[in-house]
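A single protein chain has been omitted; all remaining protein chains appear in their positions.
On to chain A.
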Amino acid sequence: MAVTAVKGRTWRRRADAPGSAEREAVRLRRLMLTPMTVLLLALTVFPTLYSLWLSLTDRTAAGENTGFVGLRNYTDLFGSAQLRHAFWLTLVFCVAAVVVEVVLGFAIAHLLHGLRREHRVLRALLILPMAATPVAVLFGWKVMLDPSQGVLNYLLGLIGAPQPDWLGTPTAAMGTMIMVDVWMWTPFVIVILLGALSSLPQELVEASHVDGAGWFGRLRHVVLPHVRPFLVLAVLFRGIDCLKAFDAFQVLTAGGPGDATTTLNMLAYRTGLQFLGFGKGAAVSVLLLAVALVFGKVAMRFIRREVRA
């Protein structure tokens, strides 16, 4: 393929003709990018177009009388309480999880940053929740959250605290999903912000001490302006990932009780793949894709402008 095509000319003199090296470089670049281009066309463009088409049909697993139905899946969806509910749950989950993760992550990064030697070891340990196989640790959470046999309620009982039915009631279940997401992904925010803090110019901090700025003043006028782009980056990344959150929902609640934790992503999965309503499911996933793309576009533009610059 790309390799053999170029190999024959490898030792040709560069000085043969002016611009020949330049031409060779351009050709090689094209060859090297070909596999990626093919892969991206097949793996991103094809599914997007096919999803769009599917969403305009009433295709199901039974499959026989499937045909073009225009925008009916979309009008059905926009009229349904189910979609509004899923939108609302997605919003609650994403906003709550991201806010807690960023605030907690900033606080912990800040505390870690001050440490001298323990820093690296502790960071390695704190990264574990996001590196660990989600299903494996979620299985652990499921065991721990059991209302009667779980260790969490046992410990809460020891100190006389209320022992909630973590996954049993609609409100508690959503709260638990947020808690587990915070457990798993706060380390991500910590890592980003640790990087940001370590590039904070020490002179600035010292100058603010000399000027007699207090703790809060320093936070507001020195630290926050410096870490702001990284905070935004953390929010964008976490926001995008929260939209797609699946593992914890599937393992812990499967969208329930009832549809109390059926976010947009879970709704797309349940209608499209669990109940094999391909047309309807595709319509939900197209909506989700649209939201994710808007987020993604903002994130990309931001990374390009502020972080890599």
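Throughout what follows, a residue touches a chain if its C-beta (ideal position, glycine included) is under 8 Å from a C-beta of that chain, and two chains touch if they have at least 3 such contacts; residues count from 1.
Please note the rule applied: contacts and distances are computed from a predicted model.
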Omitted chain, identified by the protein name its UniProt record gives, among "Heme exporter protein B", "1,2-phenylacetyl-CoA epoxidase subunit B", "Transglutaminase-like domain-containing protein" or "Carbohydrate ABC transporter permease": "Carbohydrate ABC transporter permease"
Touch criterion as defined above, residue of A:Leu71, A:Val103, A:Ala124 or A:Ala161 at the omitted chain: A:Ala124
Chain not shown, touching residues in chain A: 2-3, 6-7, 9-14, 21, 24-26, 28-33, 35-36, 39-40, 43-44, 46-48, 50-51, 54, 107-108, 110-116, 122-137, 139-144, 146, 148-149, 151, 154, 183, 186-188, 191-192, 194-197, 200, 202, 205, 209, 215, 218-219, 222-223, 230, 233, 237, 240, 243-244, 246-247, 250-251, 265, 268-269, 272-273, 278, 281-282, 285-286, 288-289, 292-293, 295-296, 299-300, 303-304, 307-308
